[in-house]
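The next block holds one structure in the form of structure tokens; read it before the comments.
Just one protein chain is left out here, and the rest sit where they should.
To keep things simple, chains are lettered A and B as they appear, and every chain counts its residues starting from 1.
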Amino acid sequence: MGAATGQTASLTAPRKMGRLNRFDNPWLNIKLVVGVIMVGSILLMGVIGPMLVDVDLAYVGRSPLNLPPVGFENMRGEGGDPTHPLGTDNSGRDMLSLIIIGAPNSLLVGFVAAGFGMLGGIILGFSSGFLGGMADDIIRLSADITITIPSLLVLIVIQSLIPVQSLLVMAVLLSLFAWPQPTRLIRAQVMSMRESGYVKMAQLSGVPTSSIMFREMMPNLLPYLAASFIGNTTGSILAAVGLEILGLGPQRLPTLGRTIQNAIDNSGILRDMWWWWGLPTVILIVIFIGLLLINLGLDEVANPRLRKATRQ
Amino acid sequence: MAPPVLEIRNATKVYRTSGGFLSPKKEVVALQDYSLTIEKEPASITTIAGESGSGKTTLANVVLGFTPLTSGQILFHGQDLATMNRQQLLNYRRNVQAVFQDPFGVYNPFYRIEHVFDTVIHHFKLARSGNQARDMIEDALNVVGLHGVDVLRKYPHQLSGGQRQRIMMARVYLIKPEVIVADEPVSMVDASLRAAILEAMLSLRDELGVSFLYITHDLSTAYQVGDKINILYQGSVAETGTTVQVIDQPQHPYVQLLVESVPAPDPNIKWDTEIELPDEEVLRSATSTGCRFYPRCPQRMDRCLEVAPPLFEIDGKGHEAACYLYEDEAQMAPAT
Partner (left out) sequence: MTEASGQNVQRRQRKVLEVRNLRVHYETPTGDVIAVAGIDFDLYDGETLGLVGESGSGKSTAAYGILKLVQPPGRIVEGDVNLDGDELVHMNDSDFRQIRWTKLALIPQGAMNSLNPTMRVHRQITDAIEAHEGKQDKEELRQRVLDLFRMVGLPQRLYNMFPHELSGGMKQRVCIAMGIALHPTVIIADESTSALDVVVQRVVAQTMLRVKEALGVSMIMIGHDMGLMAQMVDRIAVMYAGKLVEVSPVETIFEDPLHPYSQVLIESIPSLKERKPLKITEGITHDPRNPPPGCIFQLRCPFVMEHCRSEAPPLREVKARHQVACHLYNDDGSLIEGAKVEAAV
């Protein structure tokens, strides 16, 4: 028996041991990788950009007005200036600096809001799934109600009542609408995992409840959490940009939404200053597509049935 | 005399399902007034057999402490499971273990196989040192014919179903509990590997004195390894006795039907009678007062509807059936 076992092991082991071999590794999903590169390059721009470019140019009056990007002409027939390669707006803000500061700001608002939402979701979802009964009813009901509230409308009301001047406060306000989804997701997963064989086995092995939550359940939740986090990030950025375009939110901090709002308010479209509203829009599109790809990729990682089946 | 290892006294479990908004709550009696005693010596394999809905899975869940009883008690060395403190509960867990049906679901897909062993060694403080732990794991794996190098660093999906179930047997071997609830441990394992799992049960019983509650729908494996058998029908015991007595000479009409329906692995012995199943409606309308088998019983009597029959002794050797047919030929068995 022993000899036979050894024999098969040597026959099968080299092929089967490679969980991290490059074909088997689900994390090397093409969508995920491209998405991460897209979003990562925006963040990288925020880190490296300030070292190469004088980002103070992002504030009013530092540069000549209404310059087009290098190689183009504005309506007055002026050409671009190499010190402002992407042009300037009508208050003398350098577009390149605006984007270098604004894009990471917009992305960070999204990440922070989704992060708070996730934290709430983890706490509420686990409580709901584990405690059951009354606590579960209340949490589930409030999550369901919050999801049906049109968040942008409420945010507009809040922000017009209390003028928000900090990105952090903005993110916290957005997170008020980012918790129900992770809560529901975690609740559902926790409830099904509670009945699973391995959680029962852990209970039988004397594992305390806290360890069951964090050591047995949490790792299996990670892909779902990541996907939900990214989804919420997208939603929060969209809400933030929406508010900014409506002229709400922090007034002095350069963000992509604020730049687009400036362009609209100052007839950037009529004046044919496409770089003013167009460049931030392109960056937003890159961010959204990047996040979408990450989300699709994570979905495939978390849900093997979407992957190309590799059944034995 | 020392109290038995495990004693189940008049256990009743009623599930209340909220019928939803504005609809009445329903009650399902999953286990009714069930009693069972497992003595320390000699270690035994007690089969709990029945079809789906007979309450056998509920029994496993209450014994393992996953769901509380509605009424009745589960006593471990005389101590009630419901009143145990943290330390006592940990001791109970250490001594009342389980092997489940699905050898895949019991593994956390995130971890390697070694996690299973590390967890129990850590929480039950089974080893003093890492070296000792490694030796214990290797010993346990060897008992079921496996080697640490072949399996410990693998992920559950990289092993076959048979290997996974044998590792579960190695896990209980490592813990060395007093009682193991084996819930359909071979029903998802291929025929050729079934024997290895059953053999492991026998050697745990004979070498380590571990008693089993072998929960199954499969009478033929129970016949091969079981010492005593309890046949459940809709939450109550229909017949009980030693495995050989009950299966060779079934007395309760339901058990007779059950034993006769097991397909004989012999092409020359075919089922000779056609049977019909009663309508679902009839079965559902069976009242909780009388005998639950009444709607299907070929030998039913009017009195079966009045009060559910208690267990009647058949032969004075522990063979009992819950059927009025045997009231005359035996004095009533003491209600256990």
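Assume contacts are C-beta pairs under 8 Å (C-beta built on N, C-alpha and C of every residue); 3 or more make two chains touch, one makes a residue touch a chain.
Values in this document were obtained by computation on a predicted structure and should not be read as measured data.
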| item | value |
| --- | --- |
| Contact residue for the chain not shown (choose from B:5, B:170 or B:258) | B:258 |
| Contact with the hidden chain (one of B:133, B:193, B:208 or B:325) | B:193 |
| Sites on subunit B contacted by the missing partner chain, in the whole complex | 51-52, 145, 160-162, 190-196, 198-199, 202, 217-221, 223-225, 244, 247, 257-259, 261-268, 270-271, 274-277, 279-280 |
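Everything that follows uses one rule, which is that only the chains that are shown with their structure count from here on.
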| item | value |
| --- | --- |
| Complex interface listing, subunit A residues touching subunit B | 1-2, 5-6, 9, 13, 16-17, 19, 196-198, 200-207, 216, 219-220 |
| Of all residues in subunit B, those that touch subunit A in their complex | 64, 66, 90, 93-94, 97-98, 100, 102, 104-111, 116, 119-120, 123-124, 145-147, 149-150, 153-155, 158 |
